[in-house]
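Read through the structure below, which is laid out as C-alpha cells, and then see the notes.
So, chain A:
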Amino acid sequence: MGLSRRDFIKACAAAAAFAAAGVTTARPEWAEAAEDGITWGKAPCRYCGVGCSVLVGVKGGRIVSTKGDPAGPVNKGLNCIKGYFLSKALYGKDRLTTPLIRKGNRMVEASWDEALDLIAAQYKKAIAEHGPDSVALYGSGQWTIQEGYVASKLMKGGIGTNNLEPNARLCMASAVVAFMNTFGSDEPMGCYDDLDLGDTYVLWGANMAEAHPVLFSRLIDNKLKHPKVKLIDIATRRTRTTKMADEFIAIKPHGDLAALNAIIHVILRDKLYDEAFVAKHVSFKRGKENAPYGLKDKEAFNETPADVKNLTFEEYKALMKPYTPQWAQKVSGIPAAKIEELARVYGDKSRKVNSLWTMGVNQHSRGVWVNNLIYNLHLLTGKICKPGENPLSLTGQPSACGTAREVGTFAHRLPADMVVMNEAHRKKAAGIWGIPAEKIPAKVGLHTVEMFRAIDRGELKCVWIQCTNPFQSLPNLNRVRKAAQSRKAFIVVSDIYPTRSTELADVVLPSASWVEKEGVFGNTERRTQQWFKMVNAPGKAREDVWQLIEFAKRMGHGALFPYPEKGMHRAIFEEYRKFTLGTGKDLAPYGVYAKVRGLRWPVKANGTETRWRYTEADDEHVAKGEGIKFYKAPNNKVSVWFRPYEPPAEVPDRNYPFWFCTGRLLEHWHTGTMTGRVPELRRAVSQATVELHPEDAKRLGIRNRDQVRITSRRGSIVLTAEIGGRGTPERGSVFTTFFDEKKLVNEICIDAFDPLSKEPDFKKCAVKVQKA
Partner candidate 1 sequence: MTSRWWLPRRAVQTGTILLLASPAAGFTFFSGNLASAELAGVRLSDPLACLQAVIGSGVLVPSFLFGALLVTAFYFVLGGRSFCAWVCPVGFLTELAEKFSRRTRRGGRRLPLATGRYVLFVVLATVAATGVPLFEVLSPIGIMGRAVAFASLVPLLVPAAILLVEIFAAPRVWCRSLCPLGAFYALIARFSPLKVGFHRERCTGCGDCVAACPVPEVLDPLWQSDACRVRAGACTRCLACLDSCPERALSVGFRFKKEPLSLTDEGRPIEKSAP
Partner candidate 2 sequence: MTKERDDSGISRRRFLKEGALAPFALALAAAGGGTVYLRPGEAHGFVLRPPGAIVARRFLAACVRCGKCAQACPYHSIRLQDRGVGIGTPYIAARHTPCYLCPDLPCVKACPSGALDQKTTEVEKVRMGTAQIVDREGCLSIRGLRCEVCYRQCPLIDQAITLEPRHNPRTGEHTIMEPVVHREKCVGCGVCENACVLPKPVIVVRETVEVQRDSYDF
C-alpha cells in the first residue's frame, strides 16, 4: 500500500504554499506584514506539543497581540485557549528581571557577572573536590533546540559528565526507549495527517480533548466527515474525550499491560496478523523480566543486548498463550468479549487503525512495555507506515521531540539517536564538536529521579535548572524539596517567573522566553519550527543559551562555542544539523526554516518534508521498490517484544484504599508558571480540584466543592472536591491536576519509575480519601 495520489497532490500544494510565504525585504528579518503599526512575525506556540503556529503582533517593542497562523499547517489559524492568550504569558507582573543570589533567607539582587562567577566557582569547586559527576544540569523539553544543543555540548563535551537531563524524562522517556528498542530510531513514523486519513482511533489513556486541543478538533472533524470513523477511548477516567468518543472502555490502572497482551493473544490465536508483513519486517524478542520499580536509591536495571533473547514466531506465540481474555478481564477490568472485539478491530483488514497515547502509557512503571505492546499490535497486523494507519505517541511539551529527544539532552543520549555508551557515537559527536573522543564519558549520567535523590544523598553538589520547575513537578516531592531546603546542594534556577523551584534556589537567573529570543522547537509529528527574536526580554533577563555560554567561558570551555554574536542561533543550528544528515533524521538548512511553517524531518534533498517514514512512498531513505523498510532497525527488522504482565509498584490496600492519578487540563499548562499569570485562564480555572466518582463521594459523605484530604504514604494535601464535572474517575480512584502551585499534589505521588525508561509513574499510587 502506498501513498495515494490525492495525498501527494496535497503535500505538494502545501510545500508550494510554504515556499511562497517567503520573507520580504526592508522589514525586520522576522516580519511578515505591517499594518496599524503592528508587525507580525511567525512562531510556534510556546505551550504544548501539538505545535500550533501563531503570528505575533509587535508594536513599540511589545507584543500587542497573537493570533493563530492561517498558514500554519497544524492549526490553520486556530488555537486553544492557552494559545489565544499566549502574549500574556510573558507579561505577568512578577517577571524576573535581575539575577538574585541567596544571602541566608533573603534573595539579593546581583549583576550577571557576580551571579555567573559564583556559579562557576561553585561548579569548579565541586568538580575539583568530587569530580565532574558531582555537578548536573537539568533542562527542559521547552528549551529551544539551540539551548538543548549547547547544554549537551557543554556538559558532555566540556565538563565531561553525562549528568544532563531534560524534564522530558518525566513525560516522554518511555516512548523514547520503546521507539529505540522497537524501531532503532526515535520518533513516530506517522504524522498528524493520519488523524485526517484513518478510520479507527484507539486512545490508550490519553485525554486528547484537553491535552492536545487543536489536534483533537482535527480528529473529530475526520469523524464528522466520515461516518465510519470510530473513536475508542480506553481509560481509567471519563473525560471530555470520552464524551466525543464512540465508545468508552473503562480499564483498571495498570490494566493496559494485561489488556494489550490479551489482545495480542487473540490476534495470534485467531490468525488476525499479517503473515507477510511479520515475515518480512519483524523479529521477536524477549527481554529482562521481574524488573524492579526504582523505589530504592541507585537501583540499577538495564536491558543490555546480552539480556535479550531472540524468539521465533512460534516461541513467541507459545509465550503469549497464557494471556487469555478471561485472564485479562480479571486484571484489567475489561470484559473478555470486549478484548476479543478490540483484537478484531486491530485485525480488521478493511479498517485503518491508529493508536494514540501519551502520559497514561508513558508515566507508567512498565511504560516502555506498554509502548512496546502497542507497537506489537501494529507490527503484527501490518498497520504501520501507511497514510492514516499508524501508532502515534503524542507529546506534551513544545520541543520534547525537537530538543530533549532529537538533540538528546538525556543522560544517555547524544544528538540524532546516538548514545554515550556507544564508542562510534561518541567518536562521531567528538568529531563534530572538535574534541577528543575520550572527553565524552561513556558512563550514563544520573537520570532525573536519581539526580534529585543524589542531592538528598549529598552526592550531587551543584545542579542548574533551566526552563522547568522540578520542585513542583517531581514525584515524592517532599523528599526532594526537603533536600533542597536543607541546602544539600548548590542550586541554580533560570526561569522567567518566581516558581516553587526558584524559592529553593541559591541563585535565580532571569531568562528570556519564547519570542524574546530566537529559537527552534520540534513538535510531536517531527515538525521543526523556527522563530526569530521579536521583542527584548525585560530588565536584565537573558536567554538560556547566553547564560550557558557565559558560564562555559568561566569554566574554561568557551572555545567549544565559537559562534558569532550575530547569527549565533543559525550557527548553533547548522552545527547541530551536521549530526542529522544522512541519518534519516535530516534537517533542512536554517534559512529554510526561517521561511516555512516548519518541516517534518527527514527533509528531502529537494527541501520537502517527509510525512511517513520508512515507506518508499514518502521516505527518501527507502529506495523505490522496497516498499516499507525499517532502515534504522538492526537488519531492517523491527522488534516485537514479549512483555509479560507485572503488577504496579503500589496498589490500594486497607489503609490507602484509593488509586490516585494526576494529569493536565486544557486551561493550564504544566506547573502553571505561565498560564497562572494569565488572568483570564486563572479566572477560568483558579485551583486544582480532586475528582471523585459520585458513588465513592456519596459513601464518604463528600459533596461537590467540599474540602477533601488526600493522604498517601508520602504526603497529604487538601483539595476541593469536583464531582460530575469535566472528568469522572472510575470507582475507587481519584484524579487531580498538577498545575496549581499552591497545591503540591506531587507530594502524594510515588517515585516509582519504569526500570527501562526511568520515567516516574505519576498516574498510580495508593491514597486515603477523607472529608477535611
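On how the list was made: all candidates are chains of the complex that A comes from, given by their letters.
We adopt the following convention: a contact is a pair of C-beta atoms (placed from the backbone, for glycine too) under 8 Å apart; a residue touches a chain by one contact, two chains touch by 3 or more; residues count from 1.
From a predicted model like this one, the values you see are computed outputs, not experimental measurements.
Participant: Which touches chain A in this complex, 1 or 2?
Facilitator: Result: candidate 2 touches chain A.
Participant: Can you list the residues on chain A that touch candidate 2 in the complex?
Facilitator: Contact set of chain A toward candidate 2: 68, 75-81, 84-85, 196, 213-214, 216-218, 220-222, 224-225, 240, 243-244, 665-667, 680-681, 683-685, 703-705, 724-726.
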